[in-house]
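Just one protein chain is left out here, and the rest sit where they should.
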Amino acid sequence: MNSYLIKGARILGGEPSDFLVRGGAIAMGETDANAEVIDATGLIALPGLVDLHTHLREPGREDAETVLTGTQAAAMGGFTAVHAMANTDPVADTAGVVEQVWRLGREGGYCDVYPVGAVTVRLAGQQLAELGAMADSAARVRVFSDDGHCVSDAVLMRRALEYVKAFDGVVAQHAQEPRLTEGAQMNEGELSGRLGLAGWPAVAEEAVIARDCLLAAHVGSRLHVCHVSTAGSVELIRQAKASGWNVTAEVTPHHLLLTDELAASYDPVFKVNPPLRTPADTEALRAGLADGTIDAVATDHAPHPFEDKDCEWAAAAFGMLGLETALSVVQQTMVDPGLLTWADVADRMSYAPARIGRVADHGRPLEDGAPANVVLYDPSVRRVVEAGESVSLSRNTPYAGMELPGRVVATFLHGRSTVLDGKLA
Amino acid sequence: MKKHLLSAADLTRDDAELVLRTAEELRSLADRPIKKLPALRGRTVVNLFFEDSTRTRISFEAAAKRLSADVINFSAKGSSLSKGESLKDTALTLEAMGCDAVVIRHGASGAPHRLANSGWVRASVVNAGDGTHEHPTQALLDSFTLYRHLGKSHLGPGNGGGLDGRRIAIVGDVLHSRVARSNALLLHTLGAEVTLVAPPTLFPVGVESWPVETSYDLDGVLPKADAVMMLRVQRERMNGGFFPTAREYSRRYGLDGRRMATLQDHTIVMHPGPMVRGMEITADVADSDRSVIVEQVTNGVAVRMAVLYLLLGGSEPFETPRPSAPQEPPAISSDAEGADA
Partner (left out) sequence: MPAPATTATSAGAPDPGADRTVLDASDISRALSRISHEILERNKGADDVVLLGIPSRGVPLAERIAERIAAVEGATVPCGALDVTMYRDDLRLKPARTLLPTEIPEGGIDDKVVVLVDDVLFSGRTIRAALDALNDLGRPRAVQLAVLVDRGHRELPIRADFVGKNLPTSLVQRVRVQLTGVDDQDAVVIEGAVG
């Protein structure tokens, strides 16, 4: 295995320093004559990013993404660990499927893949999946989610929250009251009325979050709220945390940056679940992420083949790409305006998600002896996003044509480079 | 005018009045021995209907044929929403055949926008009703009908202002009505005062930002109205729980003989059709002297002729001076969500 001598990197945005990546670990202040020298002058060094919410689509939709291409996209975005959502075909609701996904990740070698297990069989919301078998499998599943579907049955949700306590698991809820969102297409508001698109009220998300916080408190378990998108949701989670309940939450980069006005183009690249909300919601999400109410940024990277977006809005699939642009969007929305420091970014995009997902080898401070999961990031450049440049199999990035700051220069996974000089290694 | 007619919001007051004046000239065609003009000879107009709507389709078909255009009717019902490519593939087929205008009716809101802006076709796109979004030619024909009955001045060149201050009540299922959306926008553009009347469950969220008044009380609105436009209420809305029963709806929001008696003498009654007699309107009202429902159909052909002529008659659509830069969908740029946010 190569050694790398990183020279002049600003760890968490601090003073320039040198460190050695050797044998899968970080050695501070050491040198090695055989090491490949990487001039990291002006670059920020962060612990490898951890995504709690990625759709890798394999097995089942290998036309949209595979574990290999998805983890390559993750590496390009500075991620060293991703949680692969369970809504594959077959659904990741058995030990067999989660082990397959986990193994595909290891074989690819671009990113550690932590499969998320389905809460209910076939995501149908009827019967608990074999959560224990998945937890005990080689994939060591700790995060369970029916993402894409809400565990809307209160009893089922209660049982799931209780059951995962046996192996320190967490239920990651896709908070969407199904009856309030039948046929929903976009955020419910003035614009949905004008565009004639069925509205998706904020209350449909908030009602489920409120219920689940109460349930988690009642049974003394751990709840994680996926892709929080409304100001009201932020406030509910703030109250739950103030009450001392074990509730965590994530926000996606696109909900930090984009708003519902984009739907006026009827371009389905902006169609996503939960929908893009109002500028006031965006503001509240940024504030919530800044003050720690929202623990983590998670991409909800959702690749879709071209034809599923090249159609009328109502017929299009929900979701957008996110892995390769996540850090840039966080810089633009949080760091540049002074809401987060780079040390805070390390927390929201690495430490916190690793802690929530119970991932041992990731989300550790960059210090002597720590696993060498590192990203080097240049915050000084600006680039115009080109959909065609993505290493994902899909092209549904909402940022195409937008100028965003920053660029991932290098990513190291367990001491090996997965990205060097901004290209896949 | 813009190249496409996708929304009533695309029309400035000048645009709209030009369409209405042109329609006024074209309406007399119906009385002539040869109901045909050569303006669109050699042009091809495709009626692309993903939803059944015989009356709208034949209205556009008659309009195009009276202007000597070749008309291709493409009924694609049942092949749309389940499989996403079908709109695109259909569009590419039409493009390959060489058409000059696509008149599209589609169940998905925004489908005409996609057709116009996706680069699939070069033709002008005319929205003939999309989902619960808009139906701009219906609004134009309604305005045309209103001008003929309520206009204070004849629609001569430069004679605007016919509907300024006129009170128009639009009654019924505003939430699901593309007719209501387009009419609210266009009538406001033309200076009329619009009041939408519906039970609270059938108003869209955010209606308070529309340029209209709203009311839950039909009886309070009717005596002041110069025209009453009744919207169709589909019985299946009952299953959605929007109102308790059809009978209760009719009692509170239906237009019957008793309510008609409270109207001013000059007030007209309109309905975009098809009517559900006994639900939102009773037979004695629909067939009364106040009813202009049949005339709306006649006017529909003239208005659609005007739209097709102004979009296709020349080398490019009629140039109306535009007050300001065209309103494009908000672009995302790094500036819009900049570092100061």
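Going in written order, the chains are labelled A and B, and every chain counts its residues from 1.
Throughout what follows, a residue touches a chain if its C-beta (ideal position, glycine included) is under 8 Å from a C-beta of that chain, and two chains touch if they have at least 3 such contacts.
Everything numeric in this text was worked out from a predicted model, so none of it was measured.
Asker: Determine which of the presented chains are touched by the chain that is not presented, and list them.
Answerer: Contacts of the unshown chain, counting the full complex: B.
Asker: Of B:A39, B:V205 or B:V297, which residue touches the hidden chain?
Answerer: B:A39
Asker: Of the residues B:T54, B:N239 or B:S315, which one touches the chain left out of the display?
Answerer: Considering the complete complex, B:S315 is the one touching the chain left out.
Asker: Residues of chain B in contact with the chain that isn't shown?
Answerer: Those residues of chain B that touch the unshown chain are 18, 21-22, 25-26, 28, 32-34, 36-39, 67, 157, 309-319.
By our rule, only the chains that are shown with their structure count from here on.
Asker: Starting from the mean Cα coordinates of chain A and chain B, work out the distance between those two points in Å.
Answerer: Distance between chain centres, rounded to whole Å: 44 Å.
Asker: Please output the residues of chain A touching chain B within their complex, sorted ascending.
Answerer: 185, 188-199, 201, 257-258, 261-262, 264-267, 282-283, 286, 307-308, 310-316, 332-333, 336-337, 382, 398-399, 401-405
Asker: Can you name the residues of chain B that touch chain A in the complex?
Answerer: Touching chain A from chain B are residues 80-81, 83-85, 87-88, 106-111, 113-114, 117-118, 130-134, 178, 181, 204-207, 209-210, 329-330, 332-334, 337, 339-341.
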